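A single protein chain has been removed from this complex, and every other one stays in its place.
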Amino acid sequence: MRNEAGGKAREVLARECDLILVLGGDGTLIAAAREAAPLGIPVLPINLGSLGFLTSFKLEELYPALEETIAGHLEASERMMLTASLVRDEKVVDSQRVLNEAVVTKGALARMIELELLIDGDFVCRYRADGLIVATPTGSTAYSLSAGGPIVHPAVESIILTPICPHTLTDRPVVVGDSCNVEMRLRGAAESVYLTLDGQKGLLMESEDRVLIARANERLQLIQPHRKSYYEILRSKLKWGEA
Amino acid sequence: MRNEAGGKAREVLARECDLILVLGGDGTLIAAAREAAPLGIPVLPINLGSLGFLTSFKLEELYPALEETIAGHLEASERMMLTASLVRDEKVVDSQRVLNEAVVTKGALARMIELELLIDGDFVCRYRADGLIVATPTGSTAYSLSAGGPIVHPAVESIILTPICPHTLTDRPVVVGDSCNVEMRLRGAAESVYLTLDGQKGLLMESEDRVLIARANERLQLIQPHRKSYYEILRSKLKWGEA
Amino acid sequence: MRNEAGGKAREVLARECDLILVLGGDGTLIAAAREAAPLGIPVLPINLGSLGFLTSFKLEELYPALEETIAGHLEASERMMLTASLVRDEKVVDSQRVLNEAVVTKGALARMIELELLIDGDFVCRYRADGLIVATPTGSTAYSLSAGGPIVHPAVESIILTPICPHTLTDRPVVVGDSCNVEMRLRGAAESVYLTLDGQKGLLMESEDRVLIARANERLQLIQPHRKSYYEILRSKLKWGEA
Partner (left out) sequence: MRNEAGGKAREVLARECDLILVLGGDGTLIAAAREAAPLGIPVLPINLGSLGFLTSFKLEELYPALEETIAGHLEASERMMLTASLVRDEKVVDSQRVLNEAVVTKGALARMIELELLIDGDFVCRYRADGLIVATPTGSTAYSLSAGGPIVHPAVESIILTPICPHTLTDRPVVVGDSCNVEMRLRGAAESVYLTLDGQKGLLMESEDRVLIARANERLQLIQPHRKSYYEILRSKLKWGEA
């Protein structure tokens, strides 16, 4: 998956696989998830760097993990994904699946942005902030956590809305159901405001642009070690239980 | 509901009703929920004081609301409740339903408490903190919010675990599925540690006591104005959207 | 102060004044502070928009405030400022006074930045974050507050260091003495990282650039109503004391 011969290589490869082996960190896995999820192909992540929240097999576990997977002894954890679409003048400019989060955020030089949030058409609030993160439970331990969001177990079918440096101090993170249609409307002057998808793709936004976010139809099939619970990874990554 | 003639009046009354009218604040409603939920009787809350998160009809709306309810024009929002049991030496000392939260917390003079958290039998972590809040989505806008927890929409089937003043700064709020069995084990010396249920009942705990928490079988049927969305109440209570 | 005839108008004007009257919001005052502070000229701020933390005279108070100031009945509150210098290859690229804060922050598309913080030459830590805010007490109620920093009374001679969305959750805001020399070193790849001064000027940084920050020699002389305490403004702006 890491070296692509051409622009389409990844997609073509994905279509011919029964299992995708991802060697790398959480970032590599996130990129692979976009191809694997819509095709329903399970992903076996092998961690090459420091321990990630998602990639919990070590390199030395590669062959045993492969054997166990092929023998059907390792089950896939299903991970909800979101589809984020950028809409301008009622037309979809771009649309993509994300495993972690879609973020509307301001450039370094821009002032605070103004963003209206609607859920299932209901007005929620107008944020004046550096940005707004719309995350999956999987993404709750990534950028959203740094911005003050809660840790949400992957089994909780939900979408997490975490503002970045909100001007209004009561603008706290909100968790809503995963069947919700989330809409962000960019208000006021909007110089260098971007929609960023899984931290890997950025789309320049214009004033009055809308971002529509909903649960994706397909889920990522993520193979994980059965000896390690979700909480064990949290404990290790967050250094819980130490002095 | 407010004046009870005798110790059992509330329960007896509840059994003979088709609808319970609660006149008071959120606290009165919480007390009524304990009786109403197991009997499946809907509750119509009339707010006598300042606007609550739960009691959103005003006194002047009492008769129209009653009429609309009887005519079947107002639907009940279902609110998940938890059952919390205090277990000592493998025996259940006490057990109660809560609408908002069960909290294990230290007395004013006690030092930090040590609490082990297990979910579905998996060890999550050992908290050294002033306490731990186990809240429903309904309770997410009450004590848990003050302790740094997220706002969780009532439709998200989940349990929110929010530590109070944790010694380990990475002990962040965690949201888990509502089918989880949550267990707290009190470790070390435990002078004046209490299990507090919906802020209305307190049980003195002893060292090695366990608290078992799971979703209650019955839900509260809470009648709410249809013109007011959940987000409208949030905006009003949290003063969103103002400068 | 608002309409400048030419590039130098503001500075030239400032040199010929005994008192600078600022009509506008906090942003206008911040711009005026840069000219007024080094010349020791007091500033009388008149608030044209919604109440600011700094500009606490209303338009209808303009003439009484002017009369009281001229009569010597209103005293100036001294506000500490910082001087921030961008250093590349041991040369100062740019240098400016700030009333609120100097911020090193990433662009919308950039990943997390790595920043080493040194205080008086002592290594403090390496931040992996969206950015780092170095604020004055006056700036503690501006951007730093949104990022989770404390409110610091202007009389506390200090510098506030508030990370923006830090990857390490224990990277909490730190308050150090105002005689400290603060140094930030940009590490690793640094695409579209900026030094932003009082939210009004941005300088593109390069990898290995350093930002040196120290207390400015001069303070802003800010005239304020004597009937309004600092805490009264906090209460009003932060809606304390309301339900």
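Every chain is named by a letter (A, B and C) in the order it is written, and numbering of its residues begins at 1.
Basically, a residue touches a chain if its C-beta (ideal position, glycine included) is under 8 Å from a C-beta of that chain, and two chains touch if they have at least 3 such contacts.
As the structure is a computational prediction, the values presented were derived from the model and not from experiment.
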Partner chains on view for the chain not depicted: A, B, C
Sole residue of B:Leu86, B:Val193 or B:Ile233 that reaches the chain not shown, by the stated touch rule: B:Val193
Chain not shown: contacting residue from A:His153, A:Arg172, A:Arg210 or A:Arg235: A:Arg172
Residue of C:Gln96, C:Ser158, C:Thr196 or C:Gln221 touching the missing chain in the full complex: C:Ser158
Hidden-chain contact residue, picked from the options C:Gly24, C:Gly149 or C:Gly199: C:Gly149
Sole residue of C:Ser50, C:Ser95 or C:Ser229 that reaches the chain not shown, by the stated touch rule: C:Ser229
Touching the absent chain when the full complex is considered, from C:Arg111, C:Arg172 or C:Lys201: C:Arg172
Touching residues on chain C - with respect to the absent chain: 119, 122-126, 140, 145, 149-153, 155-158, 160, 168, 170-177, 229, 231-232, 234-235, 238-242
Chain B, residues in touch with the chain not shown (by the definition above): 105-109, 111, 129-131, 143, 145-148, 164-167, 169, 192-194, 196, 199, 202, 238
Chain A residues touching the omitted chain (full complex): 50-51, 169-170, 172, 239, 242-243
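Definition applied: only the chains that are shown with their structure count from here on.
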Fraction-based call for chain C against chain A, same above half, different below: same
Distance between chain centroids, defined by C-alpha means - chain B, chain C (Å): 43
Computed distance of Cα centres, chain B from chain A, in Å: 31
Rounded Å distance, chain A centre to chain C centre (Cα mean): 35
For chain A, residues that touch 2 or more chains besides their own: 145, 238
